[in-house]
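Quick notes on the structure that follows.
Every protein chain except one is present and positioned as in the full complex.
Note that the chains are named A and B in the order they appear, and that numbering of residues resets to 1 at the start of each chain.
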Amino acid sequence: MKRLLSTVAFAAVFAAGAAHAQVSDGVVKIGVMNDMSGTYADLAGPGSVVAAQMAVEDFGAAAKGLKVEIVGADHQNKPDVGSNVVRQWIDVDKVDVIVDVPTSSVALAVNEIVRQKNKVFLISGAAASNLTGDKCAPTTVHWTYDTWALANGTGNAIVKTGGKNWFFLTADYAFGHALERDTAAVVEKNGGKVLGKVRHPFPATDFSSFLLQAQSSKAQIIGLANAGADTTNAIKQAAEFGIVKGGQNLAALLIFLTDIKALGLETAQGLVFTEAWYWDMNDANREFAKKFAARNKGLYPSMVQAGVYSAVTHYLKAVAELKSDSDGAAVVTKMKSMPTDDKLFGKGTIRQDGRKIHPMYLFEVKKPSESKGPWDLYKVRATIPAEEAFRPLKDGACPLVKG
Amino acid sequence: MFEIFGIPSQALFGQLLIGLINGSFYALLSLGLAVIFGMLNIINFAHGAQYMMGAFAAFFLLNFVGLNYWIALLVAPIMVGAFGVVIERLLLQRLYKLDHLYGLLLTFGLALIIEGLFRNYFGSSGLPYRVPAALQGGQNLGFMFLPNYRAWVIVASLTVCIVTWFVIERTKLGSYLRAATENPSLVRAFGINVPRMITLTYGFGVALAALAGVMAAPIYSVSPQMGSHLIIVVFAVVVIGGMGSILGAIVTGFGLGVIEGLTKVFFPEASNTVIFIIMAIVLLIRPAGLFGRRA
Partner (left out) sequence: MTTAATPMSVVTMPARSRSEVIAFAVMVALLLIAPVFIYPLFLMKALCFALFACAFNLLLGYVGLLSFGHALYFGWASYVSAYAAKVLGFNPEFAILAGALTAAVLGLVAGSLAIRRQGIYFAMITLALAQMMYFFAVQAPFTGGEDGIQSVPRGYLFGLIDLGQPLAMYGTVLVIFLGGFLAIYRIIHSPFGEVLKAIRENEPRAISLGYKTDRHKLIAFVLSATFAGLAGGTKAIVFQLASLTDVDWPMSGEVVLMALVGGLGTVFGPVVGAVIVVAMQNYLAQVGQWVLVIQGVIFVACVLLFRRGIVGELAARLRIKL
């Protein structure tokens, strides 16, 4: 094994030109790019930069002789803005690794540029599962979650606990369709039935009409295949129209801590969904969350921000071992060869296709009476073990996987 | 129970009612635009931003001053209307002698500034605003469950629309307004302070937008971009109705809300575009708009 590692490292050095056997321009430059002011600003945004900083501090980069710099940028959820920033970061500012990048459209664009330029791309915020499927790249690690894992976790668990009949409320664009398709497949595989679906325009402010259609379908479960403000609006209006009181349940397929916080427990209680991480699961997480909140305007970390921390930690480990950050593919190869271990996500691995493997959790939003603090929002319903949480390697059609 | 095109009639009634609720917002906003346009000959691009400001004002009054929804319904429009008055005095007044397009550009710039500032301070996740206690719950109408608050929206906006129409078309004050629109210098010669009337009219139009914003706050999230998407649809509504008449603006607003609601049942994919398609058709048949007088 040791020999294999050293050959990999050697290959990396070789590929980068033998003279560059050190950290390029003396600094490991981390570029955290996400939505700093839009819909996803609370769940990623400046908080992800804080998480990256904490990772660098906890890693003790300075003591290990690594000089690390962090820059942040706003991609405004637009692929063109994002790809511009990344090109300029790599060409002009010598950024070595791009981190976070919520919004799948931007992540897909960045994925291609980073592949071309042979740098490293650590995804925490984006959801699209084809980033480790047909679009997988030797320079990319998809860290925190993806659409397949969400659909699988939520779909499975709900059907198994008796929610057999589904109706989908789907945002009418590529992302919504993918989420609906993946979840419907899981539901049907487990013996559930899809009674109907309605495609709502994206973005939409008024869901009442679609909710009425869902209501008259008499389905037990209304699956919300949308994201961000669409999801929270749909949930709010469902409460208004007495949908949950009428015996139907909502399943949000993509929702974050900060969304639940914004909705309030009164409205969101009972909602079931899948996430990769929650701050109140163990002491290490709780301690991290407190420190993080103190530096992030009192907001607790979302799974995306925790994923940034975890991913940056592992990246720095790999760079420290390689003593080089110039060849992106080599760094990622190194990352894949080392088991991951950090205080937030615990032990895990990175698969050949770039998929980081760890357990996922099915959460339920607490009732107001159960909550003991402003951020005490979830209870764990089930743990989805690491080996079942993500799409099997062979199903992803990733060209990197030979076999 | 009978069916229409495969849709149970119950569901259809429900959808009609919901369309009417959305139409309430279209009507209030296009009414405000029509009032402003009638007097100032300016298309107020900042209307969406002012609608958003109304919702935010309600949010602040509740969370920082402790004034509830009912007071906000009155105070928020006055606050935002006052803001409108300042805008008119400081900025718009300088443009009356120029091409009207400059008014459009100026208010567009204002919309960007307002939306940008709010986004900077509040992010865009949206802030929660609760339905007032008196209007929580709903009525089971047999064919649908109608939340009390939505019923209130329809009633309130209809009332405001009708009162506005009455004031402008049937009272003395209204006749001054209409006269000043036709011939400002003549009205001024009668000793009426036309510039002040213009200012107050703009303030009133803006207040209408803010009122719509307060009414929207409990239903939709209070977010900085809530106005910018809506305003373009309202523009189309205004083109369809023709801005010549107050009544036209109201009727088209409600009517298009209903049509949009029906589209959501029969062909949901087109529900975002249906109003624009209707606009194109109206332009082909009646370029001046349904209620417009040919200029």
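Basically, contacts are C-beta pairs under 8 Å (C-beta built on N, C-alpha and C of every residue); 3 or more make two chains touch, one makes a residue touch a chain.
These numbers come from a predicted model, not from an experiment.
K.L.:
Which one touches the absent chain: A:Met36, A:Leu66 or A:Leu169?
P.N.:
A:Met36
K.L.:
Out of A:Asp172, A:Asp280 or A:Glu321, which touches the unshown chain?
P.N.:
Among A:Asp172, A:Asp280 or A:Glu321, only A:Asp172 touches the chain that is not shown.
K.L.:
Would you mind spotting which of B:Leu104, B:Leu158, B:Ala179 or B:Ile259 touches the chain that isn't drawn?
P.N.:
Considering all chains, including the one not shown, the answer is B:Leu104.
K.L.:
Just the residue numbers, please: which parts of subunit A touch the chain that's not shown?
P.N.:
Residues 36-37, 72-74, 76, 78-81, 83-85, 87-88, 91-92, 103-105, 108-109, 112, 172-175, 201-202 of subunit A touch the chain absent from view.
K.L.:
Which parts of subunit B are in contact with the chain that was left out?
P.N.:
Interface residues of subunit B facing the absent chain: 37, 41-43, 91, 94-95, 97-102, 104-106, 108-117, 119-120, 228, 232-233, 235-236, 238-239, 269, 272-273, 276-277, 279-280, 283-284, 287-288, 295.
What we mean here is this: only the chains that are shown with their structure count from here on.
K.L.:
Under the definition above, what is the set of subunit A residues touching subunit B in their complex?
P.N.:
Listed in rising order, the residues of subunit A that touch subunit B are 37-39, 41-42, 45, 172, 198-201, 203-206, 208-210, 212-213, 215-216, 229, 232-233, 236-237, 240-242, 246, 258-259, 262-264, 267.
K.L.:
List the residues on subunit B that touch subunit A in their complex, please.
P.N.:
Touching subunit A: residues 8, 10-11, 14-15, 18-19, 21-22, 119-120, 123-128, 131, 138, 144-145, 147, 149-150, 219-221, 223, 226, 229-230, 261, 264-265, 268-269, 271-272 of subunit B.
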